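Some notes on the structure that comes next.
For this depiction, one protein chain was excluded, whereas all remaining protein chains were kept in their positions.
For reference, chains read A, B, C, D and E in written order, and residue numbers begin at 1 within each chain.
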């Protein structure tokens, strides 16, 4: 797999086309939650918490299986201009619902729900500061929060083994003026021709691929190139997850 | 591009893995709309209408550009068991919003919004009968409705040339027990390991790729195989669009 | 009972003042529903389904009696100009609620709820195309869907005898420029001085009479005349129900 | 017109089948409103106000015509057992919407909207105490409030002549154990076989007839009998309106 | 405690700075409620009802304790200009919610919830006419309704002793052009620099103090002065409660 490594002069701070923004994950940022992590990927900061609830949705009751679900929000002034507060407007936008469904599916893909037992792992991803890629950062951070909540369950003796089968992380890639770039920031994302959000497991399998042509449609070859870039980036994000969990 | 052509005995009516379900597109099904089409793909029937509105959303006013947007709905008893009526429940589900945003983006990808002029093409996709693949059928049918509405605008002298740059169509593909299948029906979709909704232009460029692992994550090779299947299927759907418009 | 039979030249296709529009009822139009019918009365097309649900509303639980209820909707582009989608707006209009309550009451009037047993017959009436008289067509079509759902229950052995006591059908009548007309289409309805929606049983008893002066109030004599017209029309609609059920 | 005048021993306080409950209309009950009336019909008390608003709904702007519209509500403990507060529940029931649409239509039937000028007469009917027949009492009381608001407009010089063409009043009639009764109270209404709400002008023309079979469908002869009863009752209500306005 | 008794010429009807408006409390105004009172304080009229419900909120079930809660509403034309109907708008304003929470807390402060037993006393305060001070009048009137509902429970034998520990009443005080005034009417309230709503028990203890600077912030000395005024006023309101209950 070869991806262009020449730094593009246009990226801020001389970032290479195939480089992630600086990554920092702070475990335990929300002290009351069973698991939590503040993930900072450049100017994008998301607080992810995992809450253990002793119940499952109605349609799953009595089956002995657990559930993992997610909600997503953005502080009104996480962005360059203030956005409406969804609670005040009285409903979540289509975008918000799309993202929280994606986060939930992504986490469930690496959970053995039978092994989790009849309880819910409720993920909350709240964007404190937004500079592009908030849905991907949410997934990457949520995995850390979830893993810590699993540890908490094991430490209490509620679980004897982990229901987590693998890591899961996500990154966005896109074509900006025809050039494939890894981990788009907000200005890059706004101006790109196509972007793809890729969710992968630690072992390199795909969980979600969401590619969208913002302007011009893209070719199979371009998609392949972007997926290569994403795979390399996700490898680094998974390393980041491992490092912070080891720390 | 080689895709397996051996018929799988499990598919209803001996359909091959790389075969679409029977396709029928009826133009002008909704006589009051500026453009309309009933698309039937096997047991999935969607009524698509395109309405010309002499206004654009507030954020676009005065720019001389047009807009294309879509709404999606499903009759409560389009499905095997009755679903809630969203109007009665007082809100659209996350799934509905996700689909209608996808349909809108897909159509916009082939429209020259400048050439459309300051008006809105409002697409409505209403599922009369649902047997899997309703979002893809909606896109394929909506293109026909939109093309007819464009003809109506040209016939009235409101437009001198078509703002439509290409066809756009969509199909779902998935891995069922490890085997790649084209155009999943509802039982196949419910039981698949991974499914990918692919939206492509008539010239074979990708507009959207939405791949989701329902159970196990999938490999790059599997994704490639599925995209090959989808591309061939979309070619046939575009032929169907052309045939019905020629008819 | 004498009603004017001279054709009025103003009605489309030389329809007489006391003539219904052409009627067609297609049973089983929604194959997944326990009962269904597409009713077409001229340019008004309504898809009616009857779903059997194994529950009753909370206030009826444990009484051994059943319930019949209805919901109504209209596709956004069923009409000459596009109407708002109620699901997107987040609530049903007063008109929609009024109609669905009327359809439910009308059907209940011919059902023996004790004999139905503790289950709900959920009627859905969705207007595919609207040219006036949609609430009346909904009632007439819903009866066929309900009768087929009852047959389904009997065929399964869930019921030994039919809880349906009679036919029920409905028609609108109105005064247009002083002249009583049967089965108003949309232009007639928009321009009439008074219209009356009449719901009757097969044996000619009144279930609902909803008369409204749109412009000028009307006299008792005019009401009598309109009720005569309606009664004759409903007789023909009941014949249509019988014919399609016999077919 | 002959209606039974023999007192039925079952009616409270020996009321005859063709007798109204005691009627009292208090003008000016809401001192801040341009017009207002508290109508008391036996145990049913409704406060009706008419507010003059210097605007019309968007669809009527610039046409020089006015509008008359109504809203209806019931205090939670107007009834024998407490009902939900609609404002707390976040929506008006179907019943409430049906009633307020009826009140608005009934008032508009006696208004010359051109003569009213480009302003809105906003009627509010709030049930303080409910013992059956609240929608009919609302119409009868609203007419008095509206007439007083018209006087206020004339007194200010905003109107030179009254846009009110006639009186309008309403009453319910019903079949209770086969016997036609005028002006049903709540127990009678709950137990009746059929009830008809009749809205009539002062000159005896029909504005609305809303007949509903609660149990058994009713015959044309029964409807005729009920309409006779209603007409006599409405005559007395109109006398009450005149008397209180003269007072 | 010395408060200025010199009449201020500006107050309507030569009311003194430390005088309440004329007070009248009519018990049993809502005959169907277990307890009710119409409180009239000058031009402010509030109908308060207390309904006994045989249930408690979910979070209190099975604890053997009761609950007291309140809802508040205002008729659209209780005020000088018509306000929106909250039921029609689909939600209660922040102001309404604030008031009903205050009324509930105030009543609970004088109730022994254990002694009430596992039932709810549901208070409804509906403003029929508003001339300032509606939240305070609601509390004062609600106490009378609640006390009567308690008597009803005792008379039925459902309670052997009263769970009411004390009276509770409320009044507003404010600084108008620097002068402390008791029981502000609407024009005074609109123009005041600061106003304080004070809720006190019959024994003179504070239940709630809600002071707000509308314009300029106020000093501790001014607050003290206002609380003195309020205490005297509440003493008179409690006398009014006692008098009407004795009557």
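Criterion: a residue touches a chain if its C-beta (ideal position, glycine included) is under 8 Å from a C-beta of that chain, and two chains touch if they have at least 3 such contacts.
Keep in mind that what you see is a predicted model, and the values were worked out from it rather than measured.
Across the whole complex, the hidden chain's contacts among the shown chains comprise A, E. Touch with the chain omitted from the figure is made, among E:55, E:80, E:156 or E:205, by E:205. Listed for chain E, the residues touching the missing chain in the whole complex are 91, 94-95, 97-98, 100-101, 105, 109, 196, 200-201, 203-213, 216-220, 223, 227, 231. Annotation for chain A: contacts to the undisplayed chain at residues 30-33, 36, 43, 47, 49, 51, 53, 71, 73, 75-82, 85-88, 90-92, 96, 122, 124, 126, 128-129.
By our rule, only the chains that are shown with their structure count from here on.
The mean-CA centres of chain B and chain E are about 60 angstrom from one another, to the nearest whole unit. Under the contact definition stated at the top, the residues of chain E that touch 2 or more other chains are 90-91. If the chains shown are joined wherever they touch, the resulting network is a simple chain of contacts running from one end to the other without closing. Shown are all chain pairs that touch, namely A-B, B-C, C-D, D-E.
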